[in-house]
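The complex is shown incomplete by one protein chain, all other protein chains being positioned as in the whole.
Residue numbering begins at 1 within each chain, and the chains themselves are lettered A and B in the order written.
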Amino acid sequence: MCLAIPGKIESITGANGDVMNIKGKVNFGGTLKEVSLAYVPQAQVGDYVIVHVGFALSIVDQEEAMKTFEYLKEMGELEELKS
Amino acid sequence: MKYLDEYRDPKLAAQLSRQIHKITTKPWVIMEVCGGQTHSIVKFGIDTLLPDKIELVHGPGCPVCVTPLEMIDRALAIAARQDVIFCSFGDMLRVPGTETDLLSIKAQGGDVRIVYSPLDAVKIAMDNPKKEVVFFAVGFETTAPANAMAVYQAKEQGLKNFSLLVSHVLVPPAMEAILSSKNNRVQGFLAAGHVCTVMGYREYPPIAAKYKVPIVVTGFEPLDILQGVAMCVQQLEDGRHEVENQYARSVKEQGNIPAQDLISKVFCITARKWRGIGEIPQSGFSLSPEYKDYDAEVKFNLGNIKTQESPECISGLILQGVKKPHECPAFGTKCTPEHPLGATMVSSEGACAAYYRYKRIP
Partner (left out) sequence: MDSLNCPFPIQQYPHVLLAHGGGGKLMQQLIEKMFTVAFGPKPVSGLHDSTVLNLPANKIAFTTDSFVVHPLFFPGGDIGTLAVNGTVNDLAMSGARPLYLSLAFILEEGLSMETLWQIVRSIKKAADSAGVKIVTGDTKVVDRGKGDGIYINTSGIGIIEHDLSIAPASVQAGDAILINGDIGRHGIAVMATREGLDFETTIESDCAALNGVVDLLIKDGIDIHCMRDLTRGGLASALNEIAQDASKTIQIDEASVPVKEQVASACAIMGFDPLYVANEGRFIAFVPESEAAMALEILQSHPLGLGACLIGEVLGEHRPGVTLKSFIGANRVLDMISGQQLPRIC
């Protein structure tokens, strides 16, 4: 029940009206799809959102995303030190 | 694709695998709840990167698999009607009911349509005012915001020919049902990352404390799952049982509040029957009284439906992680994706289908 994928918001329409009608054109690696942004009304053009069946469910937290890789990088450096 | 491809890096995967090998000193049984995670594990071969001491069992995280046979038969009865346009996600089309399936009904002339989003079904209702349009709303909490919006929009537009056949199920009650069962072997959980994106993870600390199991909210890509396993194993080795969030780039502790708000307006929590497990109290959604006009079960009064489960299918034991697909005598012989005996073989998220496709020795 969980196929949701990340894409970048390229444009937003309806931001000044009813929040239920806010839509965005989202770019998934070159494929564009119109997506409802009703559940992430604070999203801006340029944000990455996680989309499931036509609805953005969250805005990708880029800082947190970096943390995974920093943690792995540290682990890698520790491994090198030990070896 | 950004925020996707980086999480498939083979070097980092190997690193995480080495880390897990290093910290594992005892055997542990970890369950991943979500079908999407099962699919990822088997497709990328993630379980082959883990030490033998770690056993990954696959939980009932496939809403197609846990939809009761009566509900499928109900859907088929509605879809067969001449005045109905029946809309569904692709996953449901081949799931066999007692006698037939949606694909066969389509072949015999039923108007059955695959849609990408429930809003597409609303549009079909708007474009076809003389027909009744029914959307088969099967899913976990991840899909509830989309379904809620579809019903909300339908009501706002005053649509009279749209309804939802609801088979929504909730993850935390299922986890509790597994943990409290006397057959339970699960010692740690990878919680479903997209379910938690919607609902947050405030429901998990009481479960972790009551059953003393670590719960790690985990994503779906190989690095996510490996990191989730690493975090879970570390807790098990340390004797901790906390709730941690591996998928923090998408999941916040409180989840998505606007989504939760609309869900609680449109749906209410009820008991639901889980195929292969039985009835679990407070484990599903049905439409709230305000939206009862959009409930297909009410609109199409079908009475009692008699169902017939295959006596050989052990889906229930598979869904609880008690048995693995290849331990079923019918696996790969009487039961294959071409002629499945139960839902875990038809749904591509089902453990049996995943094992058949990706693991079966040719």
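One rule holds for everything that comes next: a contact is a pair of C-beta atoms (placed from the backbone, for glycine too) under 8 Å apart; a residue touches a chain by one contact, two chains touch by 3 or more.
Predicted model only: the values in this text are computed from it and were never measured.
Novice: What are the shown chains that the omitted chain is in contact with?
Specialist: Counting the whole assembly, the omitted chain is in touch with A, B.
Novice: In the whole complex, not just what's shown, which of B:I30, B:C62 or B:I314 touches the removed chain?
Specialist: Of the listed residues, the one touching the omitted chain is B:C62.
Novice: Residue-wise, where is chain B in contact with the chain that is not depicted?
Specialist: 1, 4, 8-10, 13-14, 35-36, 39, 42-46, 48-49, 62-64, 89-91, 93-94, 103, 113-116, 120, 139, 143, 222, 336-338, 347-349, 356-362
Novice: Take the complete complex as the reference. Which residues in chain A touch the chain that isn't displayed?
Specialist: 1-3, 5, 7, 28-33, 52-53
What we mean here is this: only the chains that are shown with their structure count from here on.
Novice: Show which residues of chain A lie in contact with chain B when the two form their complex.
Specialist: These residues of chain A touch chain B: 1-8, 19-20, 28-29, 36, 38-41, 48, 50, 52-55, 57-58, 60-62, 64-65, 67-69, 71-72, 75-76, 79.
Novice: Contact residues on chain B for chain A in the complex?
Specialist: It is residues 1-4, 6-7, 12, 15-16, 18-19, 34-37, 61-63, 89, 116-120, 139-140, 142-143, 145-146, 149, 152-153, 156, 192-195, 197-198, 220, 223-224, 227, 248-252, 256, 258-259, 262, 349 of chain B that touch chain A.
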